[in-house]
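Of the protein chains in this complex, one is absent; all others appear in place.
Each chain gets a letter, A and B, in the order it is written, and its residues are counted from 1.
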Amino acid sequence: MMPANHQGAVGSRPAAAGPESRWWTPLLALIVLCICFSLAAPGFATVENLWTIADRSAIPLILAVGTTFIILQGSIDLSIEGVMAAGSLTFALCVLNSRTGLDFGIFGVMLATFVGAGLGLLSGIVITFLRVPSFMVTLGVWSASTGIAMLLSGDQPPLIKDPMLRALGLERSLGVPNLFPVALTVVLLGFVLQCFTRFGRYSMVIGGGEDVARLLGLPVDRYKVLAFAFAGLLSGLGGALESARIGLGHVDVGAGQMFATITAVVIGGTSLGGGRGGVVQSAVGALTLAVLSDGMVFVGVSPYAQKAVQGTLILFAALIATWPLRGRLRIVK
Amino acid sequence: MAPAPQIDETIPPEDREVRSQSGRAARRCAPFAVLVCLLSAVAAIEPSFLSPYALNVLADESAPILILATAQTVVILMGGIDLSMAAIASLASVLIALALPAIGSGGIVGVLMFTTSIGAVQGFIHTRAQIPSFIVTLAGLGVWSGLALTIARTTMPVGAGYSVVGWLARSSMGIPNSFNTALAALIVLAVALRLLPFGRHVYAVGMAERAALLSGVRVGRTKVLGFALTGLFSGLAGLAMLARTSSGSPTIADSLLLPSIAAVMIGGTAINGGIGGLGGTLIGTLTITVLRVGFATMGVDPAYEPIAYGVVAVAAVALTIDRSMAQIVK
Partner (left out) sequence: MNEPVLRIEGLSKSFAGVRALDDVSFDVRAREVIGLIGENGAGKSTLLKVLAGVLRADRGRIVVHGLPVSLANVAAATASGISMVFQEQALVPNVTVAENILLGHEGPAARAGFYDWRKLYARAATQLDKLGARISPSALTATLSFGERQLVEIARAVAMEEYTRHEPIILFDEPTSMLDAKGVDTVLGLIERLRRRASVVFVSHRLDEVLRVSDRICVMVDGGFVATRERDKCTIVDLERLMLGRELDSENEHRAPVSKPSAKVVLSVRALARRNSYQDISFELHAGEVLGIAELAGSGGESLCRTLFGAERADTGEIVVEGQQVRLREPADAVRLGIGYVPAERRLEGIIGGLGVRENMTLVHLDELLQGPFIDLAREREVVKSWIKRLHIKTPTADTQAHDLSGGNQQKVVLAKWLIGEKLKILILDHPLRGLDVSVKATMFALIRELARAGLGILLVADTVEEVIALGHSVIVMKDGIVSGRFSASAAKPSRLQVLERMV
């Protein structure tokens, strides 16, 4: 029988056998990468280095979880660095520090997450109510959040003096960097959300068929706003934790993270078009990036080249994902 | 997928016409009105803002943003976006700083040819692989920025050879040459958009790409040309910044990305394309620069600048977006 070839109709093409059916490819790539670096550079394959990589990957893992839900829905979040900065300054000023007299301890971290969630909420509301594309809104929120962080920072970035929090960021327990278990907890939380809650499942639906979802009357906007709020929350958390590690609240605390996070999510197998991938995949991607940057140092590649490598990776991942979807009448902006 | 109505069928056709007509009129006048209001507000607080000196500074400051925004307008009119322009501009400044002492003005031509071709390559990948321009240029941002950083860790002063570009930093008849050049480039491009088939194609692709394709427009070629233009103008922007600071730097233009995009939006060009133009971009650029310089003149904490940018950019897009077109916004 000859079904009509309507543009985009589900029925006219068999299910694309793409990255979907090869979820293990990024994991394989990670393993191969580790092997290559171990062979290429002595000193890479040591326990000490393993923990260094774990430490390096902690913050990116946290950020990747938040970004994943947004990208699953088919949107994007460019505001990570700005929200991190705002979170970082909020945190630094609320715990024992060199500028203010506050000493909220661990609640400082919570406050940072609230600030992040608030900024994410703002993004989500503007996107859904004013119908402005996510990349534009989050670009603006990036800028505005950076400004807020600059205001808070003033002339003197606050130095963090709380010993417990600094230990959280810097030290290790039983050899494992403290931040790593925190990151793993967040990944686990993200996994549970994705697979066992309506928020997670509807995010998949929104990514794979927002028009169907709206047609059936699902509260799509609600889940979009939630995704941005959640991502903002985790960006705020990331900013606070990074500050705990470096010992001060700083506007540039998130430098480079936006790019790195998107790269991580994409090479892990989460498609930028939405509807495919997940938290675990993004985590694999973040680990891969951490291994890559660590390994490149061992091999002698300039850290500045990392950005170029990440850019190339994004391009290749996008290429692999979209190549089978090409069509003459397919409109891509 | 289940068919959803493309046009909002709950609005009767007659009302739709009236709405779109008034929308169009507002879109044309609003940017200018905003600029005038802003200018008046700043001048009211700080009257010295209207002095020849201050206006001169304004023009000089706006030049690099104007150059970037001019080419960005073409790409946005087609419905895409170029996030790599600032990175390419920085790269260009580094390459020119290296080339000038060694090769002289030929080096500038070479660098501009280089930036034009990398822009074209980005456009080619976008059209051939059908990857959204946003992703391709995001990747480009990383690659060119990384390349620039690898070549030159920090600022590289231009020693010998600066005289070739020194004129850009001076003024003719009281107006900075950088601004003159940028304005001239804008006018040339505006005329091209008006009088060349390319211009019609750009608007057609932005408004209704499929209809344009089915009318025999070589959409792929048009897009590649648009991105080649952004490559060229990015190089020019890098040149302008090098002339002003007498040095090239891998991060010299990084802070200009958002302002240049905002300038296009504020000028009334819709983010989904097809509507707007270079006249609006000029006004938008001036508005952004007034914000920038005005803040400094009024003694406002520089921290408020990025906040203002963010708010203004989003507000501008929200006001100018063509709602009848976009059903699903991601």
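Operating definition for what follows: contacts are C-beta pairs under 8 Å (C-beta built on N, C-alpha and C of every residue); 3 or more make two chains touch, one makes a residue touch a chain.
Just so it is clear, the model here is predicted, and its values are computed rather than measured.
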Looking at A:Leu33, A:Leu102, A:Leu170 or A:Val212, which makes contact with the chain not pictured? A:Val212
Per the whole complex, from B:Val165, B:Val217 or B:Val329 the residue touching the absent chain is B:Val217
Where does chain A touch the missing chain, residue by residue? 1-6, 9-16, 20, 195-199, 201, 204-205, 207-209, 212-213, 215-218, 275-276, 328-329
Over the whole complex, note the residues of chain B touching the chain we left out. 1-7, 9-10, 13, 17, 195-197, 200, 203-204, 207-208, 210-220, 274-275
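Definition applied: only the chains that are shown with their structure count from here on.
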How many angstrom between the C-alpha centroids of chain B and chain A? 28
Chain B contacts chain A in the complex at 1-2, 4, 78-81, 125-126, 129-136, 138-147, 149-150, 153, 209-210, 213, 258, 261, 265, 271-273, 301-311, 313-314, 317-318, 321, 323, 326-330
Provide the residue numbers of chain A that touch chain B in the complex, in ascending order. 8-10, 73-76, 126-127, 130-137, 139-148, 150-151, 153, 209-212, 214-215, 259, 262-263, 272, 274, 302, 304-312, 314-315, 318-319, 322-323, 325-333
